[in-house]
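The complex appears here minus one protein chain, its other protein chains still in place.
The chains carry the letters A and B, assigned in the order they are written, with residues numbered from 1 in each.
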Amino acid sequence: MNLPTLESINLLAVLPVLIVFGWTLVLLVIDLFIPSGRKYWTAWLGILGLLGAAVALAVRFIDARGAAVTAFDGMLTVDGFSLFLQAIFILTAVIGILLALDFLPRHKIERGEYYILLLFTTGGMMIMSMAADLIVVFLALELLSIPLYILTGFARPRADSEEAAMKYFLLGAFASGFLVFGIALTYGGTGTTSLVGVFNQLAEGEPSRDLALVGMALILVGFGFKVAAVPFHMWTPDVYQGAPTPVTAFMSVGAKAGGFAALMRILIVAMPAVGEAWGMLVAILAMLTMILGNVVAIAQRNIKRMLAYSSIAHAGYILVAVSAAQRPEDAPLAVSAAIFYLLTYAFTNLGAFGVVLAVEREDGSGNLLEDFAGLGRSKPVLAAIMTLFMLSLTGMPVSAGLVGKFFVFQAAINASVGNPWILAAAIVGIVTSVISAFYYIRIILIMYMQEGEPQVVLKPALTVALALTALATLILGIIPAPVFQLAKDALLTLVG
Amino acid sequence: MDSLFALIPLIIVFPFSGVVIGVFFGRRLMPHKDSIGPGLVASILAGASFVIAVLMFIALQGHPEGVEVPLATWMNITAGDRVLDIPWTFKIDTLSSVMMLVVAGVGTLIHIYAIGYMQGDIDEQIAKRGFEGDEAFDFKRRRYSKFFTFFNLFLGSMLVLVTANNYLMMFVGWELVGLCSYLLIGFWFDDPVKGVYNSESGKKAFIVNRIGDFGMLIAIMLIFWTFGTVQFDDVFARAECMQAESQEACLTVSAGEAVHEEAEGEHGEAARPYLTPVALGKIGTVTLGVVVTIITLCLLLGATGKSAQIPLFVWLPDAMAGPTPVSALIHAATMVTAGIYMITRSNVLYAMAPISGTAVAIVGAATALVAGTIAVAQFDIKRVLAYSTISQLGFMIAAVGLGGYVAGIFHLATHAFFKALLFLSAGSVIHGMEHGHHHAAHHGHGGDDPDFDPQDMRYMGGLKDKMPITTWVYIIGSLALAGIPPLAGFWSKDEILLDASLNNQLVYVLLSISAFFTAFYMGRQVFMVFFGRARTEAADHAVESKPMMTTPLIILAALSVLGGLLNLPGLHSLAHWLEHSVAHAHTAEFNISIAAISTLLGLIAIGLSWLLYGRKPVEAGQADPLRSTGPVFTFLNRKWYWDELYDTVFIKPYVWLGEFLAVTIDWKFWHDFVHDRIIGDAFRGWGAILSQPIDQGVVDGAVNGIAQLVDGSSQELRKTQTGYVRNYALAVALGVVLVLGFLAFRFLM
Partner (left out) sequence: MIPLHWFLLVAAGMFCLGLFGVLIRRNVVAILMSIELMLNAVNLNLVAFWRYLAPEHINGQMFAVFVFAVAAAEVSVGLALIISIYRNRDDVNAGDLNLLKW
């Protein structure tokens, strides 16, 4: 066995994630010296670290010019795909911190650990997007998940937050049991844990393809849980409702993107040889997910729960794109559609939760749909922004959501030649988009048509976050081409 | 191909567009309560269909061999080594042309008649329910447009049936007309007094017809397995080919290349078809003759259902529960002739199976006789006509069974004229009686008899002076039905009797006796209804119907007089017309002694009825003169106890079996014992969690509309989110099972 060299470790390539982790460890110490009541210092310092990582990322992006390299002796792959997703994670983390900045003190749960845990999970997501070995996939997943369990219960001793954390934890551990079992079977089927090795072994049909196939299915289950695909979605509404709202916002975007990052890398890069099998499974899951998510969202009266089901539904749309990537020749377009969709969804959903935060009251109430009544009159700008987010989630024109959906369905229809499952998934997607309009637009109607006195607290940090997300949603909706070009160039590659 | 033929799809498009209009705009076509918009639109569309039928007739003059006009591919399925290729193609030949003309022509007249009739019928219903104002208007609008929607649907379906070029498409039409029949028999399912009877009648018709349809389906499947196709021409070509060659050699033969070695005179040398072996899938191999005999007997079962023959005729008398135009159009003139049409269409197969032919003839003759005797002892004006219809259908069936296809179709056409005439006139009489009843009730003299039934002949009498036009057309129709020369019925019935006398003496005797009864019960009816003195106030105050109703009557009366011209002896115009499409059509030359005997029988019967009912008219409250025959009359009046027989033999055991299965086997054994005791306790927990929301979600959702479906299932699915970690984990585990199961099923095995 070769010893690793400096070159094979390639620290420069993974500088962003090193910055995040390193800075977080430093911050853990610094935080000890920040008096409680001034924990916003930790937050701003955290944002500083993330900006540093962003700069490193940008440098790396310019430097690499699309070339893919490996790090840590083939354990990590730094390619366009992972750079794009790392950008999403950093953005999400920044906005997640901004959303929490005045929420935490207002709810009397301001502790520095919040930001540190958030940075840790962000680091886990970043590793997840680069993982080139099944061991790393598992570690990154746990690194992503465990801080999130804690963050979910951060509003302790509020009973709903604790309960949500417990449920998330139990089910998360349960699902990761399946995931790791699947990884073990894949390992058993191919004799290797590296994605390159899995790819090679599967391509040669050696040694036991059936075992790997079952392993693939269980891996799919594990990530299906993480991205909230039906029928592995049941935790989502409860956890989203119970978790503190900034955590919900962060989790609904970050954890989902992280799950998709690893899922796409494993399926598309390492397992194209069994693409027909997983493509069909993913298409079926996608249909179930879109139908159930959109249908059940209608019955919700709590907006966090409704957005949870909406988040389930959106996972379905991305799964359509994943399914469309089952043939190598269709994969590039489908993958770029998926990550572009993740980006638009990140902005829109973070923004929507930002508005929910603004309306939420200190005692944790104010999350019902009725609490939005009268927003159109008392806070016209906020209501307009919320309208934009809702339209974007529906997929209406002049919003990022439409563009994202368009690319996903375009990719799906492109790939559906000779594959009715993808076509069926795309059709279900279009139909359920129509259904989804019902509950998204209901919010708009409630804001403008019903009388009410919403209590809105809008502090500067939240305002910045809302402005940022709204602007991004609008710009991506009007001129999506430059960013989509970036997504197109962000190739998912097999290097090793 | 004559470009006129390209118009054929319109013959179906018109009535079906009427259905669409009726469904979506029907009520808007009726701005006020006396408007006839829906009826008018429906009648115009029916008329348009008739115009198309006429155009087809004209076009056929230049192409008597007929054409097939493809419209669309319906299905194309490879089944084993066979290809099931079923196009929706219109078959236009001389036979279908006759049917189109009769269906669309008579249909149009009855549509026009119904415009007026249904106005009155619905008003009658409104009066029964005591609706007023807007409620009454809304009810009328709803029902009036609904009626014509159904009527157009029927017309279109019947035309699908007769224009089909294959058995399956014909079966589609066959089922559709059955559906319309059901819908229209039970049209007044909500009648305050007779609603239950009406809907029960509809159900009876539907269920009894199912038995026939079962035979039909078996026949179609056998045809496909034997001949590898269900298209008429190909089936017949291959059938003829198989008599000479092996099955394999013929499976690719199609109509165009058929070898017509022996188109004529098949009857004498039917020995050969019994020898060609035919492979029937996994069932085994039998000879062609056996298969064809089974096929044709199954087709006969279908025909006995739709054309109301023994043993399945019991539904037709109860079908009179529908409004009178329905009885006239569906249950006398058109739908019930579908069986005759189908057998005629399959004449090549029947020619190969002489046993089946004889069976058909015997069934027809027996039905003719049984129904004819029952009609003698009925009091309901429409019931008499219903049994008469069954009897006449028996004549036609007997004719086609004996190979007298021309005679059968001839009688079908003339019967359509005069039976439609009789039914519509009967409707007119009923209308008049109801009117008289109201008038009498209004003026407070004797009109409050709670048992009053406007259809009961015992309440009538002396209507000749009140309703002159109706009386005259009724008499014309009756004479035509009785077979008195020179009216239409004489010529067609005579031809059937002639065929029978040449081919099968037994059938001839049976038919002659029923012809005698026919003349007798028609005479009885005419004398009871129109002559003598009014037996009730209602009959005394009856009035003639509106011209909207009488005009079609007059046209039909004219047709009943002149219908014989279709196929006069010596000219045989119908025979020459049909020989292009019915390979085994033949006619016998006019025989004066047969004609004389039948005419004589008819006249004697009418004379007898005059003796009993005309010379000394029945007075109010007086028993029917035939009552003196005692048990015989009761036997006939109770329809040979046919319904009671079925009730005892089939329905009671069936109900008993059903109860046994439901109560003892299913409930006590399976449910109480196996489920609850053995399985239930173990699985109750999971079952409740899983089935309740799904079951409720599915059931609730299906009932409501789509929006409610989504909303409802949303509410229900939401309940799967029970809040228990255990259930969530179970969902994940089930998901794993499903994913792995799917994978195993799809990719590992």
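What we mean here is this: a contact is a pair of C-beta atoms (placed from the backbone, for glycine too) under 8 Å apart; a residue touches a chain by one contact, two chains touch by 3 or more.
Note that the coordinates shown come from a computational prediction; the quantities given were computed from them, not determined experimentally.
Undergrad: I'm checking contacts with the chain that's been left out. Which of A:I34, A:A64 or A:L170 qualifies?
TA: Once the missing chain is taken into account, the touching residue is A:L170.
Undergrad: In the full complex, which of A:A159, A:V381 or A:L445 touches the chain missing from this view?
TA: Going through A:A159, A:V381 or A:L445 one by one, A:A159 is the residue touching the chain not shown.
Undergrad: For the chain not shown, which residue from A:L139, A:V398, A:I413 or A:V464 touches it across the whole complex?
TA: Answer from the full complex: A:L139 touches the omitted chain.
Undergrad: Have a look at A:D79, A:D102, A:D238 or A:D330 and name the one touching the chain we're not showing.
TA: Of all options in A:D79, A:D102, A:D238 or A:D330, contact with the hidden chain holds for A:D238.
Undergrad: Please output the residues of subunit A touching the missing chain, sorted low to high.
TA: 1, 134-135, 138-139, 142, 146, 149-150, 153, 156-157, 159-160, 162-167, 169-170, 173-174, 177, 180-181, 183-185, 187-188, 191-193, 207, 237-238, 241-242, 299
Undergrad: On subunit B, where is the contact patch with the chain that was removed from view?
TA: Within subunit B, the residues touching the omitted chain are 718-719, 721-726, 729-730, 733.
Quick note on the criterion: only the chains that are shown with their structure count from here on.
Undergrad: Just the number, please: Cα centre separation of subunit A and subunit B in whole Å.
TA: Those two chain centres are 65 Å apart.
Undergrad: Any idea which subunit B residues touch subunit A in the complex?
TA: It is residues 710-711, 713-715, 717-718, 720-721, 723, 725, 727-729, 731-732, 734-736, 738-740, 742-743, 746-748 of subunit B that touch subunit A.
Undergrad: What residues of subunit A sit close enough to touch subunit B in their complex?
TA: Subunit A residues touching subunit B: 166-167, 170-171, 174-175, 178, 210, 213-214, 217-218, 220-221, 224-225, 230-232, 234-235, 237-238, 274, 276-277, 280-281, 284, 292, 295-300, 435, 438.
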